[in-house]
Every structure is written in C-alpha cells, then in structure tokens.
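Now for chain A:
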Amino acid sequence: MKKIFSAFLFLLLTLALAVPGLAKSKIIRIGFNIPLTGEIPKVGESSKYAAEMLKADINGKGGLQVGSEKYLLEFIYEDNESKAESAVAVAQKLIDRNKVLAIIGPNSSKQAVPAGEIADMNQTPMISPWSTNPDTTKDRPWVFRAAFLDPFQGPVAVDFAMEQFKAHKAAVLYALANDYSKGLAEIFKNDWEKKNGKGSVVAFESYGDKDQDFSAQLTTIIAAKPDFIFLPNNYNEVALIVKQAHDLGWKGPFMGSDAWGSAELMTLCGKDCIGQYFSTHYAAAGATGATKEFIDRYQAKYGYVPDDVAALTWDATRLVLQAIQDAGKLTGNVRKDRKAIRDAMANIKSFAGITGNMKFDDQGDPIKCAVVVRINDKGEFVFTKSVCP
Partner candidate 1 sequence: MLQTFVQNILNALQWGSFYSLIALGYTLVYGVLLLINFAHGDVVMVGAYIAFFIASLLLGHYSFFPHALPGGVALVLTIILTMILTAAVGVSLERIAYRPLRRKGAHRLYVVITALMCGLILENGNLALLGASRKKFPEMVDKVVYNLGPISVTNLKIAVILAALLVFILLQFIVTRTKIGMAMRAISYDKFAVPLMGIPIDTVIVFTFILGSSMAGLAGILFALSYPILDPYMGLSIGWKAFIAAVVGGIGDIRGAFAGGFILGFVEIMVVAFFPSSYRDLFSFTILLLILTIRPTGLFGVPKTTKI
Partner candidate 2 sequence: MTVLKITALTQYFSGLCALDNFNVELRAGELVGLIGPNGAGKTTVFNLVSGFYRPTSGEINFLGRSLVGLKPHQVTIHGVARTFQNIRLWNEMTVMDNIRLAHHGNLQYNLRDLFFRTRRYAEREKEIYQRAWHLLEVFNLADHAEEKPKNLPYGMQRKVEIVRALSSEPKLLLLDEPAAGLTSKDTVELIELIKWIHRHFETTIWMIEHQMKVVMSLCSRITVIDFGKTIAEGTPEEIRNHPEVIRAYLGDDQI
C-alpha cells in the first residue's frame, strides 16, 4: 500500500519537473487554446496546422521583424478538451506559466466566453478565430475575434434566399445544444418573418447533441412544404441531413451558413450537396492572391483544402503578429508588451486577411464582408455574391 503511494508521488513529481521551464529571450511566445480532443478535434487540428504553417514561414525567414530586431516564434498548443473548465485552466496556464504575449482561441463559444474573461482580467490580448457568441468580446477590451457575428450573417442568408430562390416560406433545422446553430437559427427566423410576414417560417425544428437521425424532423419539415431549408449546422451534420432529406423525397434547395465551409463537407456529403448555397468567410474555389496561395500550400502540406477555421486561425494569428510589429518594439516586460499589442490590435486600420479585409469595431468584433458560395459540380465552393456591412 505504502509502496503504491510513494510510487504515485514519485510519478507526480517527475511529471511536475518535466513541465518545461522558462526559455531564452529573443522569442515571441503565443499560446493556442484549442480543442485537440473532445467533441470537435477537427477544429483544433485545423487551427494547429494553419498555425504551424505560419510559424514555419516566419521562422524560416529568420523570425518576425519587430522594430530593428528579429524574433523567433514559439507557439504553445494547449488542449482544452472542448471543455469550459479546461479552457479556463489552459488560459490561466498560458498567461501565468508560459507568459505568452497573446492567446489564439478557444474556437467554440462554450470555451471562448469563460476563457475571454480570464484573458481580459489578466490583461492579455486574446483573439478567438471562430466564436460567434456576442458575449465572447462584449465589454472586454482585451478580447477580439476574427469571425463575423450571427446578427450579420443571418440577414445575409435571408436576403440571398429571397432573391435567389424567390422564396416566401422557409424551414429551419438547427442543433439545439449548439449555441452557434441555435443563435443563428433564431436570428434568421426573426429576420425572415420581419420581411415575409408572420408564420412564413413554416417549420422550426431542432435536434440534440450528437444526433445522427433526423428523419422525424425532416418529415415534419417536408410536410410543411417550405420553399427551401435553412441549415445553420456543422458540416458533418449537414452531410447527414441533406442525404436523409433526399431519402425522404425532398427535392428543393438548401441554404447553409459558414459552418458548412469545411474541406470535409464534400468528402462527407458527396453529390447530395452539389448545387446548394451557403454564406461564409471566403470562397476557396476561384480564390486569388494570398488566399489561393494559402489554400494551395495547405492542401499540399496536409492533404485537404483548408476549412474556415484554418483560414480564420491564419488570419487571427497574422493579426496578432501584425499588432506586434505595429507596436514597434518589445520591451521584454510581458505586461507592458501585452498592453502595447492590445492597443495596436484595436488600432489596426485595415487588415488584408485571406478571409477578406477587416478592422475591429470598438467591441473587438471584425467589420468584414461575407460571401455566398455555390457548390459546383466538381464540389468546389464558387463565389456567387458578396455582402458587406
């Protein structure tokens, strides 16, 4: 018994000592608070890959030029397991332990909202690439985001569907336990009914966590005879929903949101998704310039077209680096440097990201355009329309 005790103590001690100590100077340390395990490991993976690529780029050129000196980048990836309490601990750890200058992530709002509080409280700049919940940045001068908000994206979808499908009756199927999906669904419904009269959303159905069968909801929706179905859902669920809807005899169009924008959508969904539309941050097919370069390099390196999380992480990280350069010089005093970076972030006039040009409003939310893309016969996301605020 006592042996086991001491063995455990020993194990814990070794592990504690194994936690890396402080490294040398001339390094810029940035933390990543991302879900590498848990519900959405793919999101974490995309973020990590995009960041790795960026780091290799810059370190390959000898580092980031800040003022007169070059600094090497060190990215610290911490797994928040898709859990709120883990995201908080990770944020604390990155701030206190690793003394990072800024934090990228967390991606989903469940983690980003509480982690944002920690970052704001400890005066460390944080930028969430993907979170769409207004609470993440609200009244938090130190917290930013790279994605546009639901209240902007909802009306984009409404206007587009009314114009493109000549639709008057809409149906919505959303994920109840996913705050992104639920929030967007509600905004869409309000806006649609404002423009088309009460009761013009003929079916407003939901499903639960990790559901795979949507036949009952779709049966109800199809029976209500809408002109199209709005699906503000993650791409993996979209693939199942679209397929099952076709099995149940649905022949009308679907309209989606930015959560569709994953490289995996077409591998998972196949021909069922061809011809559908969704609003997103950028159109991969037909992209030009830096966007195309990013897509091609990412695909060459990791074997698939980067999804929106990858693109947004790329932009978010570059935003932070831009702010560091704008700050002019690093003093070595973490607190002062963080302050300088935050101020520089807030003052960015215009940033040409691969997901579009953006700058921050006073809440730290980006002002940027949304695009609507169509999925063509080759499964590419083709630019159809751009909507700017």
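Criterion: a residue touches a chain if its C-beta (ideal position, glycine included) is under 8 Å from a C-beta of that chain, and two chains touch if they have at least 3 such contacts; residues count from 1.
How were these picked? Simply put, all candidates are chains of the complex that A comes from, given by their letters.
All figures in this text were calculated on a predicted structure; none of them were measured in a lab.
Consider chain A on its own, then decide which of 1 or 2 touches it in this complex.
Here, the candidate touching chain A is 1.
Touching candidate 1 in the complex: which residues of chain A?
Chain A residues touching candidate 1: 37, 39, 41-42, 44-45, 176, 205-213, 215-217, 219-220, 223, 236, 239-240, 243, 246-249, 264, 267-268, 270, 304.
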